[in-house]
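As you look at this complex, bear in mind that one protein chain is not there, while each of the others sits in place.
Should a chain be cited, it is by its letter among A and B, assigned in written order, with residues numbered from 1 in that chain.
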Amino acid sequence: MKRQVIPGCVILIIALTVSIGSVSFLGPCVHDDGSVGACHWASRSLSGLGFLALILSFLAVLLHRARFGLYLGIAGTSVLGILTPGTLISLCKMSGMHCRAVMQPAMIILFAAAGLSALFGAIVCGREKKERA
Amino acid sequence: MKIFPLSMKNLVRKPGRTTALVLLTGFLAMAVFGGSVIILSLRTGLQSLEARLGADIILVPSEAQSKVSFQNMFLQGTTGAFYMDASVTDKAMEVAGVEKAAPQTFLASLKADCCSIKIQVIGIDPSRDFTVQPWIARSLTGELGDMDVVVGCKVEAGIGEIIRIYEQRCKVAACLEPTGTGLDTAVYCNMHTMDNLLAAAEAKGVSHKISSGDDTVVSAVYIKVKDGYDIDTVNTALTGKLRKVTAVRTRSMITGVSDSLAGISRTVTMMIVVIWALAFIILLLAYILIVRERSREFAVLRLIGASRSMLSRMALLESAICGLTGGFAGSAAAAVGVFSFSALIENSLGLPYLIPGFGTILLLAAGTILLSIAVSALASAFAALRLSRVNPGTALREGN
Partner (left out) sequence: MLLQAENISKTFFRDSGSSNYFYAVSPLNLDIASGTLTVLMGRSGSGKTTLLNMLCGILQPTEGRVLIDETDLYSLNDAALSRLRNERTGVIPQGRSAVDTLTVLENILLPSKLYGKTVPTEKAVHWMRELEIDHLADAFPKELSGGELRRMAIIRAIVQDPDVLFADEPTGDLDDENTDRILSAFSSLARRENKAVFIVTHENDAVKYADRLFRMEKGRLEPSSPA
């Protein structure tokens, strides 16, 4: 049982970092004139995806029966999170800017870690379900 | 005897102990690989800077030094726009010892639609240029036509794409290879295109023109000194002949960067050494503690006929496997961090930064992994010796 829950706890921490970080220390810069670029909307989307992953992982920790499906949901959310910055939503064109230098790599790494943890959790749940049956 | 299966079972079935040892060596490998990539990237960047500068002397208007640091333009891509009369080029050619003189004109955009920050536009004379042209020729087949631009690798615009500078439509003809310098954020065009852009800037109220009878202006002239002539002598001659012009020795720029690089290298190297020493001591202590925990197990193996050399080999093999796993994981983690955040590292350091080629990186990773294996095996050597000499009669009796 413990092995099923640990990935959920890991994802909780990652999701919290994503949802807060994508709109703060890991987020895009604000222009001098107050205008926003496409990267602003990318960070909002990432924050939303992070929040979704947070809810799903919290439920995965609590709900034993739904754990397998919840982990698969988190894995799907993570794929979306990896594709959002730069692929689904454009970022600034200069690679030295904060959205490209910090936000994009950080979000990809965090969502990849969450996705892998979720897959691991799903595999563990699947195996233990098989053993019980 | 096939001790490998037994060693693997010992490692896999004691996940806590194995994870701790792998993490320690992983931490060590991360420091070595990550630190080494950064130092190598700085060195590669410096070599690239040297190659890109190309010239021995660069002539700039005297105002350039006060307006913006000319050096920062190369190192950090800080935009600048300063001008002097184009006749400086021909006058420079008259000075004894000058082999070539290539003019460049700079313009800082307000905002190109491809970027949210200013970009540096550099106009060159392809027929005279010897610094940028050879490098452009590697990416662009054919001539650099009017209203065509060649962009540095950090400008996110594809070939054939149209970018607007001061509302002028410029077509991207080629993208340059990375240099690791501030020139990666620059956009290059020929002098006709630059004249159009300067006029457009003027129309937007951005006037950089000097008062001169002739409208032709340049921002810098790159000088190549003939073989056999002393660069300092030619430098002095140029300064004497040309009014309101400063001659910058590129050597001094490179030396300055080189000194900064040396300082950073020393700091990073020292950090790597300290981390190494700490990790080694912790590993050594960990293996000494493991001796106590595993004495009984090794006593059983001795009892059933395992020789001392078998047991030593088993202990060393286990530590080598931990070292290999940790080395691999640590290098991979460092690679993810250093390569993903290379732009951030480059911005933070403010120095030329160019990641070495794939072959070099692979060699570095292999070296790091071998080092992790060696350190792990060395740290466990004492434990391996102690365990192989365990007395089964005494060890099995203790703790009954």
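Keep in mind that, in the parts below, a contact is a pair of C-beta atoms (placed from the backbone, for glycine too) under 8 Å apart; a residue touches a chain by one contact, two chains touch by 3 or more.
Source: prediction; values computed, not measured.
Seen in the complete assembly, the chain not on display touches B. One of B:52, B:100, B:154 or B:302 touches the chain omitted from the figure, and that residue is B:302. Taking the complete complex into account, B:9 is the one of B:9, B:138, B:204 or B:266 that touches the chain left out. Touching the omitted chain from chain B are residues 1-2, 5-6, 9-10, 13-14, 296-297, 299-310, 391-393, 396-397, 399-400.
By definition in this document, only the chains that are shown with their structure count from here on.
Note on chain placement: the centre of chain A and the centre of chain B lie 30 Å apart, centres being C-alpha means. Those residues of chain B that touch chain A in the shared complex are 77, 114-117, 119, 153-157, 185, 336, 340-341, 343-344, 346-347. Residue ranges on chain A touching chain B, taken from their complex, read 31, 37, 92-97, 100-102, 105-106, 108-109.
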